[in-house]
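Shown here: the complex without one of its protein chains, the others still in place.
Let's turn to chain A:
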Amino acid sequence: MKRRSDRVLDGWLWFAALLALALFMAFFIMLGTESRASVLRFGWRFVVTSVWDPVHSVFGALPFLYGTAVTSLFALVFGGLVGVCTAVFLVYFVRGWFRSWLGGAIELLAAIPSVVYGLWGLFVLAPWLQHTLEPWLGRWLGFLPLFQGVPYGVGYLAAGLILSVMILPTVTALSRDVLLAVPRDIHEGALALGATTQEMITHVALPYARSGIISALMLGLGRAVGETIAVTMVIGNRPEISASLFAPGYTMASVIANEFTEATTHVYLSALYEVGLLLFLLTVAFYVVARLFIRGIAKTEGNV
């Protein structure tokens, strides 16, 4: 027999869980109905064509999908790598007050509002990219299509870098906590076999912590995909696909934010809703993939 207070608590927990589920469904249904007109009119062409022409009511969202993919993958690779390395540094190479101070400083980066990142990106990062980094990359790595073309400053590279900085605190803090939770006897097991600190980290600690680190990266990716204002300020907002990271582009979140107020026709608004629907599905897909990945790992380790 459960006590009365337990039943009340149970009730509340059920209510909260169902409310979250209901909100999720409501969002999905709302986005689905609002984007119906666009889905019916353009079908698959919506996601595979690149003409975005509100004047003639022709909408193809490929440039936005591409921009979101490029900038968030850039952040995942670059910001993720720096974040995981920083976490390793914090856990294994510094101790005491310096560790907590540095860790705190990195976590504070998460408290800076997006719009401030955007301002910094626009007025500091973009000019530096245009006059220093991009010409330099073009000179030395210009044989790669990624680094060809006119340095604009604003563009995929600027957005990717801003996003890298923005996901850094999430990735670092979570990876650090995961690494701190690796049991001491696992570390000592490696040391007792004659591992150097570096071998202990790469062969034993990181594999042990990998499912947690993957979740950290997925959370970071989720943030990068959905980030709006900072990206809008530095990506250049041009609906074009370019192989060069120097070129201006556009992302799904940015186009919604920029064009919602201008969407005067029904199909225009519906097209923007469809972009929102795709963004929503994309985030859900990332989440599901991450969960499956983590479950797969847990299974191979025999400790589901």
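Criterion: a contact is a pair of C-beta atoms (placed from the backbone, for glycine too) under 8 Å apart; a residue touches a chain by one contact, two chains touch by 3 or more; residues count from 1.
Here is the rule we use: contacts and distances are computed from a predicted model.
*Asks:* Tell me the UniProt name of the left-out chain, picking from "Tryptophan synthase alpha chain", "Electron transfer flavoprotein subunit beta", "Phosphate import ATP-binding protein PstB" or "Acyl-CoA dehydrogenase".
*Replies:* "Phosphate import ATP-binding protein PstB"
*Asks:* For the full complex, which residue in A:P54, A:P135, A:G149 or A:P207 touches the chain that was left out?
*Replies:* Only one listed residue reaches the unshown chain, and that is A:P207.
*Asks:* Using the touch definition up top, pick the residue from A:L122, A:A195 or A:L219 that touches the left-out chain.
*Replies:* Considering the complete complex, A:A195 is the one touching the chain left out.
*Asks:* May I ask you to list the residues on chain A that touch the chain which is not drawn?
*Replies:* 95, 183, 185-186, 188-196, 199, 203-204, 207-208, 210, 300-303
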